[in-house]
Structure formats: C-alpha cells, structure tokens
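Showing chain A:
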Amino acid sequence: MELETALQSAETLLQPLAVEIKRPEPERVDVYITLENLKPAVQTLVDAHWGYLAAITGVDKPAPAVAGAAPDGDVEVLYTFANGGALATLRVRAPYTDAQIPTICDIIPAATLFERELIEMLGVDCIGTPDRGHLILPDEWPEGVYPLRKSFTGLNQE
Partner candidate 1 sequence: MENPESPQKFVVPIGPQHPALKEPAHFEFSVDGEIVTGASVRLGYVHRGIEKAAEARNYPQGLYLVERVCGICSHVHALSFALGTEKLAKVVAPPRAQAIRVLTSELERLHSHMLWLGVAAHEGGFDTLFMYSWRDRETVMDLLEQMTGNRVNYSINIIGGVKQDVSDEIKTAILKGMDFLEGRMTHYLTVVTTDETFLGRTRDVGVMTREQAETLGPVGPTARASGVPIDVRVDSPYAGYVDFPVNLIVDDGCDLLARFVVRIKEMQESIRLIREILDHLPEGELAVRVPRRIPENEIIQRVEAPRGELFYYMKSNGTDMPERVKIRTPSLCNWASVINLAPGYKLADMPMILAGIDPCFSCNDR
Partner candidate 2 sequence: MELSLHPIILLLFFPGGLFLFVAGLLYEWVDRKLVAQYQNRIGPRFIQPLADIIKLLAKEEIVPDGVHKGLFIALPIVGLASALAAALYVPLVGFNPSYSFNGDLIVVVYLLSVMTLCLGLAGANTADRFSLVGATRTLTQLFSYEAPFMLSLLGPAIVAGTWQISEINAFAIESRPWWFAFTQIVGFLVAMVGLMGKLEMPPFDAPEAETEIVAGALTEYSGRGLALFRLGKDVELVIGLTLIAAFFMGGLANPLDFLWKTAILILVVAALQSLFARLRIDQTVGLWWRAGALLALLQLLAIILGRYLQPVLSQFFSGLFGG
C-alpha cells in the first residue's frame, strides 16, 4: 500500500537521527529527535522530496510546579510533513530555561510564518529566523508574555 511505503521510507530516512520512532495512528509516524538533529532531519526529508511541511505545532508542557518555584517544563515542537496520506512528525523539546530551537527557514523558506507564530505565542526562539515580527499579535503586546502558554490566563494590565 502506498501509505505504508511512504511511512516506511520516512522511517528509514530518519532512523539514524532518531531517538525513538512510534506509530501512534495508522497514517502517522512520530520521530523523536534532539535539537541538534532537527536541521539534518529536515534536510534529509527535503532532499528525498518526502512531502511538504504541513505545520509547525507548539505544545506547552509545563511540569507540575511547586507553589512559588519557577516552572520547570518545556515546549514540545512538532514539525509535521505530509506526503500523500502519510504524516511524519519530527518532535523536539525546548526547555523553558533555554527555549531556543534552530530555524529551518534556510531549508524551507515558507516556514517563516509558522515560526513567527511559534515565537510570539509560545516564546520559543527560532535562532536565525529571517523575520521576527508579530504575525497575529498586536504591535503593543507586552514583551515576554506568551498567550499560548498554560501560565497565561489573561492580560491583567489596564
């Protein structure tokens, strides 16, 4: 089946770079990788013409915090590539304490809009991204406030 071959080829391509590979759904393969391997993994997929970048999703995962202590969680970023019906997701984790990931805009220029949203909504910096302007937040939005983080419950100013 074409779906299976596509998924297999993604697995083979990413095997050397992956920490772990899972199949959560019939059409999906999840590849857990470290931050250093993000760009090589993206490059591998692009060189093999394995589909196109469908989305960059950020998921906030705050650790259960002790009252008063600084949150010690991280943000998981998912890079989903779609090839026909098959979906391959690269998963990296960026800890709150060092919320930075390398940009993939030099490999996929169209990713800039997704990265802009990630930067402003979840506070994960993409090093080297060409445009850091606000995508959907207003210009007067206060610095350092990231609406999609669980810790954000509303703007209390004014």
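Details
In this text, a residue touches a chain if its C-beta (ideal position, glycine included) is under 8 Å from a C-beta of that chain, and two chains touch if they have at least 3 such contacts; residues count from 1.
Candidate selection criterion: all candidates are chains of the complex that A comes from, given by their letters.
If you're wondering where the values come from, they're calculated on a predicted model, not measured in any experiment.
The listed chains 1 or 2 are all part of this complex, yet only 1 touches chain A.
Every residue of chain A that touches candidate 1 in the complex is listed here, in rising order: 24-25, 27-28, 52-55, 57-60, 78, 80, 82, 84-85, 87, 89, 108-110, 112-114, 133-138, 147-148, 152.
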